Every structure is written in C-alpha cells, then in structure tokens.
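Of the protein chains in this complex, one is absent; all others appear in place.
Think of it as A and B in the order they're written, each chain with its own count starting at 1.
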Amino acid sequence: MRSLLAPGPILGVFLVLLVLGPQFLPEFHITLLNYIGLYALVALGLVLLTGVGGLTSFGQAAFVGLGAYATAWLTTATNLPAWMGLLANPWGGLVAGMVVTALVALLLGLLTLRLSGHYLPLGTIAWGISLYFLFGNLEFLGGHTGISGIPSLSLAGFELRDGRHYYYLIWLVLLMAVWLTRNLLDSRAGRSIRALKGGVVMAEAMGVDTGRAKLVIFVLAALFACLSGWLYAHLQRFVNPTPFGLHIGIEYLFMAVIGGAAHVWGALVGAAVITILKQWLQDLLPQLFGATGNFEVIAFGLLMIVVLHRARDGLWPWLARWVPEQKSALAGRLREAEPLPRRAVPSGGTRLLEVKDAVKQFGGLLANDRMNLAVSAGEILALIGPNGAGKSTLFNLITGVDPPTSGEVHFLGEAVAGLNSRTIARMGMSRTFQHVRLLAGMTVLENVALGAHMRGRHGVPVAMLHLERGEELRLLAEAARQCERVGLGMHLDDAAGSLPLGKQRIVEIARALAADPCLLLLDEPAAGLRFLEKQALAELLKQLRAEGMGVLLVEHDMEFVMDLADRVVVMEFGKKIAEGLPHEVQIDPAVIEAYLGGVE
Amino acid sequence: MNLKLKSLLAVAITAAFAAPVLADINVGVVVSATGPAASLGIPEKNTFALMPTTIGGEKVNFLILDDASDTTTAVKNTRKLLTEDKVDVIVGSTITPNSLAMIDIAAEAETPMISMAASSRIVDTANPKVKWVFKTPQNDIQMSTAIVEHMTSAGVKTVAFIGFADAYGEGWFNEFSKIAEARKLQIVANERYNRADTSVTGQVLKMMAAKPDAVLIAGSGTPAALPQKALKEKGYKGAFYQTHGVANKDFLRVCGKDCEGTFLPAGPVLIAAQLPADNPIKKVALDYVGKYEAAHGKGSTSTFGAHAWDAGLLLANAVPVALKKGKPGSKEFKLALRDALEGLKNITVSHGIVNMSAQDHLGFDQRARVMVKVENGDWKLIQ
Partner (left out) sequence: MDLQIALLLGQDGIVNGAIYALLSLALVLVFAVTRVIFIPQGEFVAYGALTLASLQAGQAPGTLWLLLGLGVAVTAIDAPHAWRQGSRQLAGLVARQLVYPLVMIGLVFGAAGAAPKDWPLLLQVLLALAVVVPLGPQLYRVAFQPIAEAPVLILLIVAVALHLALVGLGLLFFGAEGSRTPAFSEAAFEVGGLTITGQSLWVVGASAVLIVALYIFFGRSLYGKALRATAINRSGARLMGISTTLAGKLTFLLAAAIGALSGILIAPITTIYYDTGFLVGLKGFVGAIIGGLVSYPVAAAGALLVGLLESFSSFYASAFKEVIVFTLIIPVLVWRSLTSRHVEEEE
C-alpha cells in the first residue's frame, strides 16, 4: 500500500477514474463534472495569479465572458462583414476570443497591475463590473437578454452533442492547462513568478522583471478564463451577462482559496468542493427545513467560514499531507550538469564601485549627506555606524532601489544612479537583505536557484512545455553548488522558512552568489549566527576575496568586522565620519564619540 | 488510503443526490427564488405548494429548485431534473434569459417546458426547438399594446421611458418602442436604472427636460416605485404608466400616495373581484387568490404567482389527455403531453383564456389583459 501513496500512482488512478467515469457515472454527475472542469480552469488561472503571484483578482468572470461572447457572437451573427467569414465558426470564435482576451488583459494589466496593494483588487472589481454592464448594453451581443442558438462543437467532423462528449473535451483541456501550469511553476520563469510574493524589491534584485512577470500571469489567467468561457458557450449554447458578473467573479476566487490558492490541484479541489457542496445543500436543506425558505446560501456561507477557520491554506494542503512530496525529476541528475558560463572576473584592485557625493533626501530629512566610498575587486569594505546612520539608505542608492537625490554612483566604471535595480544586478552586483527575504514555502535549492535567474534565458512558453530542461538542470546544479559552498548541502530540499534565522541569512548569501556577481553587498550577514557559523562565514568571505570578489559589508558585530575587513567606513547621521584601516578607525575619536554617544 | 479517499469522495458525491422520486407524474420546477428576481420567484414558488397533488387520478410531485436568477444554475437545475429526477415536464424559469437558456435542454430531452417569463422570444416558433416550449405570462407586446392604446386615446403625444437595466427593461423597451412608432407616439427619453439603485435623480432630470406628456416605468415590484417617487418629488405633473411587473401589494405600500392615478396593464387576476360576474376568468382567478391568501395572508397575492398557478392549470387540462397515450416517465407520455398542451382550447386560467396552436404557444387573446388604475391605494379596473 505504501507505494500507492506516491504521487505517481495517485495521479494514475485519478486519470483512470476520469477516463472511465462516463462509463458508470449517471448523466447528472457528468453534468456536474463538466461544470467543475469549467470552473477549475478559471480557478487555475487564479492559483497562478493570486495564490502564486499574490495578485488578487475579482474580475476573472469578465474574461470568461469575453471568451463566451466572442464565440457566441461569431457563430450566431447573421450580418458579419465578409472578411470575418473565416471566423464564423467555433474555432474562429476561439481564436478571436483568445486574441481579444489577450489584448484586453494586456491593456487592463498595463493599467491596473501598476496598482499596488489594495488598489489592485478594487481595480479588478472596477473593470469586472464595467465589462459586465458592457455585455448587457451592447445590442449586437444580445443585451441583457442574451444570445441563443449557439451551435455545438465539432471535432474533425464529430459533433459534440451530449454532456459526455463535452466531458472529455473539458477535462482534456483542463488537464493540459494543469500540466502547462505545473511545468511553468517548476522552471526558471516560474520561480520568477513565485518570487513576486517575496516582494518587488527582492525579485528585482534577482534580476526579475516584476512588471513583466505580473503581466504574464495576468494574461495567462485571463486566457484560461477565456478558454473556459468558450467551452461554456458551446456547452450551454446560450449566453447572457449574468454568469459573468462580479458575484461569479468572487465565487471563482472563493474556489481557488477554499481549494488551496497556492497549489495547482487546489483549483480542482476548490471547484469540485464548492460545486458539489452547493448541489448537496440544494438537495439536503429542503428535506431538513421544508421548502419554505431558501437556506442554501446561508448554510453555504457559514460552512465556508468554518472551513477557512479549520484549513486556512485551503483543502489541498490538508489532503496532500497524506502524499509524500515528489522530488523534481532533475534532482538526481544535478551532478551530470555542465556548469554555467561565468562572468569575466575583474582583476584584483580594479575599482568596482564608487559612490561620489551621494545625497538622499526624504522630505526634510537628509538620510545620506554627500557620502563617498569605493570598493575594489578583491577587497572587503565594511560599512558601520549606529542604527539610523543611513547605511540601508546607502545600500538602496547603490543597488538602484531608490535613486539618489543628487550625486553619482559608478559601477564597473559606468554611471548607474537612476538605473533600476534589475539592470544593476545584471551588471554583476548581488545583495542580501537586512530583513531576510526568502520565499518561505520554497525549498532552499529553489530559493538559491532564483539567484541564478539572470544566467538563464528561456521564457514562459518554453517553460510551459518543459523544453528548457537542459538549462534548468544547469541552473539547479549551480544553485546546489552554491549551497554546498556555504555549507547548506544538507538542506537543499528543506523549506527555506523552516531553517533558523541565521541559516536563512546564509541562504541569502548563496542566492546572491548564484548570480555570479563581481560585487557582493551583504546587509548584516552575521546577525543571529553562532560562533562556529560566524567563523565559517568569515572563511567563505575571505575565500571569495581571494577569488577577486569585492564585498561591501554592513555589520554590527565589531569583532567580526575588524577581523575581516580590509577597510572600514563609519557613518553617522547620514555622513561619513571616518574611513581607514580597521585598527585606525577603532581609535578614531569621532568614531568612539559616535558609538559611545549612541550607547549612552 | 487513496482508494479510501476516493471511495469517500464517491460516497459524498452519491449522497449529494438523494434518491429521486420515481412515482407518478414528476413536474420539475425552476424558479428564481433568490437573487435579483426573488420578488417574482418567491410567490411562484409558494404557489406550487397550493396546487392539487393529483391530476387525472395520478399523483403529481413538484420538484422545486431555485436558480438564484442565474442562467448557469437554471440550466444545471434543468439538467438535474431531466436526468436525475426524470421529470415529465419542466415549469420555469421566472425570468427571460434563464428560460431562453433552458429551451435547448428541454428540447434535447424531448420534454415539454412551460416558462413563466415574459418575452415573446421564448415562444418564437421560428426556432424549431420551441415546439417543446409553452408559456403562461402575457407577452410584453400584448401589454405594450394596451399601454399605447390607452396613451393615444388619452391624447398622449410624447412619452419618456425608464426601465430596469436588465432583460425586463430591455424587453419592454423593444416591444414598446415598436408599437409606439407604429402609432405615432414619440418616445422622447429612454433611460435605465438598476433595481437596487438608491437614486435616479439623473435619469429623472433628463426625462423631465424632455417634457413628456406621460412616463412609462418598466420595472418589477417595489423598485419600480423609485422613479415615480423621484419624478413626483421633482414636480412632474404628467401621467404615469407602470407595467404589470409591479402588480403586488408591496408596490402600493412603498409607493404610497405618489402612485395615485397610475395606469398599468395587468392580468385580470389582479382585480379578480372587480370583474363582471359573467367573466369566466373571475371564478378561476378568485379561486387562486383565495387559496394563496389563505396560506400567506390577506393582500399577499401577486400576479407572478398566478403565472405559476396557470402553468398548473394547463397541466391539469393536458395531463389527462396525455395519460391516455402513455405512462408518466415514458417518452411517449412526454410527447403526448406536449401535443396535449399544444391542443388546449378554451381553457380558462387566472390570467385569461388559453387557445394554443402550433404557431401560438401562449394562446392568450385580449381577455388576458385589463387596464388598471391605482386609486385610494388599491387597484381599480378601468376597462
């Protein structure tokens, strides 16, 4: 029995049941399964968008509507212009629907994905409602009354008449979509999407174009919804605006969350549970209470609250407890991978980074006041100073998170002030964060592989088909190599969030190293480390220095700094108050004053 | 474990569909008892409980499902009734889009369907599938004609229209504008509002700017009172027309004195007691009103519930004919029932007198509508 619990056989049994289902299930179960399939397809898009990408959308029903209306109009209109004749069939409807949806999603995405935080969900509500009322007010789309007489589908001359025929089509499409989505998430492009949840600053520092990643999942989710709408129109053979309103849009989100928004299979579970539960309540409640009132929606709402109280992450993780995790098929082959090409290492002593008179002003506050510093290849420069001295602000100026108010930043001889952090990262600057920014649910290996993002090139379409396995293997192998190097070899498959904080900082270093940088910016790497771990870290940094890497280090642990750094820059109140060799700085009166004053 | 899960799931799915009632004549009912059309669907739903439990000596089971005013659910419920409960006839749904969506499903299953929605599109015989579809409410066009006739005879030259931003308002405008054009009645404003809107000031100002002789409000139930109250408040002095959608007591309660003098077309059931004694509809309509009010209190009847009642009456007349040709549950019975429905002649129902034919699956004539005026907070027959 043990082996039956592996994901493979379970999936096998599931597929066999799916294929055989129509042979023994009653007609109405097939009807329900058809609806489950259609809903799951939309919910799958939401898993990608909301669960994985962290973008909440209430508007998916409107995209379902676009798909449904496109084909409904093209297959029923009697006075189409001649050039559209080719599109006047379900397949033309599909193509037209997908194109229109992609364009609308692109436009809406460009407009609303710029919205941060809670502006986005409201934005989706806004265009969801707009599109809904637009469907109802356009006369050629049948107005509020709707379009009837939509033909059924034909596949290679075979007309799909019956629910059972549609069953196979719907579930084939759904399983394909699941397969493509799973492939995508298990790839370089997928990691960049999953990185969105770790925050824009982190993702951009890894070289991820977050704006583009958001747009990609937005359009993909819209296309899944559109596909569902196309199937819906031909199954239902009637469309009107009500199935594409805000309430249904909310229901799709419901399905994703109840099923487990962060999991591909959660979409299926959510769609199934909600559809079946509603059906069940419809049958059961009149028997309990008589037919006097309508208790379905009340009971449904209450049950959902109970479910969310008990299983916050949805039902899928709760089900999946019974099934061991499946390791990536590539995991066993990491050793065979050919190493990734490396960047040319600047020779020792080359000036890597130069900050000249950098000023950063927040309103009336001068966070950085004419700061100057420089880091060369093969050198460790420590930046120290009391809390609030402006060290993190300076980090942000250098890495392109926030442009300086005035002054210059040169990296490898080029002016980089005003460039975005993605571009700067691509030039060979990597960083860690003071507050650890890992993706807690992802494994250590995947987190570190995110660091190697810029060293791969394959995009979303290739990833969805898994045609990039060679490159993926090399990226993972590189990540594994960096993990070994920092002493995390034991933890490759552990969830990053399960490690102690000190170890998580080391994961961040490995992630930064995976980008193959020539300059490393470390923000308090030794905080939370035990003595032996600190020693190991110091050894690692010394070795990197010997290889020609430049390191800029912000650290509070003086012993660690003094033992390691070649030079030290001391900041206070946004200004540089001292610079020099460690032992010189230690006896500098201004520094002592700053630190003692700070302690006092 | 997996198998156990699967079997659990299987049990859950099976439990989801309690064993269908397999005895006798099964009537599947789809009503919009929740959602935007609830005020129409609830009295319909209540009416089924009042219907006789036997027809022609056979037991009748009404299986009532709510579609929440949503087409997807309406279609799903129809499929359930047809495939799980093997119903002999479908009654429903309450609103036009849902009924239109159900036509294909009923026709495919070769099962007769009696819609309770207004649009004439539902029984447009140009669609071959409509062979299986009948309906009980008057067509919008019939009611529109009554209004236009009343307007022209009252000397109204210009009219402003405001209706629900849904299939109801849209259907009314389409039919009304056609007839108005033919009778040289000028529509000077065409506005929409949502059922749950809290204000219609914008629409009202625009209508008043067009200075119409009369205003037609196409809404159903209490929401139809809002434009009228707003127009009165802004000092509009012209004539008011409402549609038969408002014909229930709640409308009068909410609209109050602002609705005095309003005209509307309605089914005769609304003013059944005022009908002349020789009108055959009077007895049938009063019978329904009596039964409904006995169960739900005085003044609780709505003309929408009567549409459901009429569907029951059609069945009561058609089923005995069909029973001669086949057993309930069989294909033959369903076909015979369809034929019997199409062959109904001179059947008196609460809304009129039905004469079906292959071209007319509604079967109403002029007797199915009366003009009514609101007077002293009650309906008053004026024709």
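Observations on the structure shown:
What we mean here is this: a residue touches a chain if its C-beta (ideal position, glycine included) is under 8 Å from a C-beta of that chain, and two chains touch if they have at least 3 such contacts.
Since we're looking at a predicted model, the values are computed, not measured.
Shown chains touched by the hidden one, complex as a whole: A, B.
Note that of B:192, B:307 or B:338, the residue touching the chain absent from this view is B:192. Screening A:56, A:181, A:376 or A:447 for touch with the missing chain picks out A:56.
If you put the hidden chain back, the residue from A:80, A:129 or A:495 that touches it is A:129. Across B:221, B:267 or B:363, the single residue that touches the chain missing here is B:221.
Interface with the hidden chain, as seen from chain A, comprises residues 50, 54, 56, 111-112, 114-119, 121-123, 125-127, 129-130, 133-134, 137, 199-201, 250, 253-254, 257-258, 261, 293-298, 300-302, 304-305, 308-309, 312. Touching the omitted chain from chain B are residues 34, 36, 38-39, 41-42, 162, 165, 191-203, 205-206, 209, 221-223, 225-226, 233-234, 248, 250-251, 253-254.
Basically, only the chains that are shown with their structure count from here on.
Between the CA-based centres of chain A and chain B the separation comes to 50 Å, rounded to the whole angstrom. Chain A contributes residues 1, 4-5, 9-10, 13, 17, 26-29, 31-32, 35, 133, 136-137, 143-146, 148-149, 163, 232, 236-240, 242-243, 248, 276, 279-280, 282-284, 286-287, 291, 294, 296-297, 319, 322 to its touches with chain B in the complex. Taken in their complex, chain B has these residues touching chain A: 1-3, 5-6, 12-13, 15-18, 33-34, 45, 49, 64-66, 68-72, 75-76, 79-80, 83-84, 96-97, 100-101, 103-104, 119, 121, 127, 165-167, 169-171.
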